[in-house]
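One chain of protein is taken out of this complex; the other chains stay put.
Then we have subunit A:
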Amino acid sequence: MNCATLSSTNRAESPLVSAFRQTLPIILGYVPVGFAYGVLAQKSGLSGVNTILMSLLVFAGSAQLIAVGLFAAKAAPLAIVATTFVVNLRHLLMSAALAPYLRGWSKSRLALFSYQMTDETFALHVGRFARGETGPGETFGINVIAQSAWVGGTVLGLAASTLITDIRPIGLDYALPAMFIALLLGQLKSRQHLAVAVIAGVLSTVLMLAGLDQSHVLAATVIAATIGLGVHAWTSRQSS
């Protein structure tokens, strides 16, 4: 027994059961979004095998949805890869944000963990790690369960794609924004965090309207977090 297991809420619970309980919201978010991806991929000309392989190998919700749109629009392969890179570059910051908590981990374990780090697993882990819950069994359990839900949703979407001609009437295209709303609310820990969120959102919108179509998220994130740091430094100097 390591300290991470002891510090979790229910001591008798096995890491896998605990992982499942914590991942449940992600599962319920991933299955419909994975489903939407599966349907859209089919309509964009991807074979069933390629549709599932993308969920297994790339495992990045928004990038996959954007990519199938590009495949449908007959974009060049290099353009699709470049867009994926820019869209997923935000994970660079998330990965860096988790780094201070995983100091005891081996390189190979970190390499394996990174493979399944998405917006949603990140949001879950950042809370757990801050509480000292870095047990590898539970951590990898969460990641594997989350990806299984994503791949499962994809397979369901593939199977149903012939039945569904349009996903809009059932609101499936809102699964992703709704998930971001829920994750964002869970992260608003202080007034400074709220201010950073407002700045990042407004800035990202302005940059996107200005024509920065793919890098607006990254640019807005870096600038807003830097302003947050500046404000923190300034207010703590005022109060001391």
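As a convention for this text, a contact is a pair of C-beta atoms (placed from the backbone, for glycine too) under 8 Å apart; a residue touches a chain by one contact, two chains touch by 3 or more; residues count from 1.
Please note the rule applied: contacts and distances are computed from a predicted model.
What is the protein name, per UniProt, of the chain that does not appear here: "Branched-chain amino acid transport protein", "histidine kinase", "Stage III sporulation protein AA" or "VWFA domain-containing protein"?
"Branched-chain amino acid transport protein"
Write down which of A:S18, A:Q42, A:N88 or A:S161 is the residue touching the left-out chain.
Of all options in A:S18, A:Q42, A:N88 or A:S161, contact with the hidden chain holds for A:N88.
For the chain left off this view, which of A:Q42, A:S62, A:T139 or A:T154 is in contact with it?
Hidden-chain contact among the options goes to A:S62.
Determine and list the subunit A residues touching the chain excluded from the picture.
Residues touching the hidden chain, for subunit A, are 24-26, 28-29, 32, 45-47, 49-50, 53-54, 57-60, 62-63, 67, 71, 74, 77-78, 80-82, 84-85, 88-100, 102-103, 105, 107, 110-111, 113-115, 117, 119, 122-123, 126, 168-185, 187-188, 192-194, 196-205, 208-209, 216-217, 220-221, 224-226, 228-229, 232-233.
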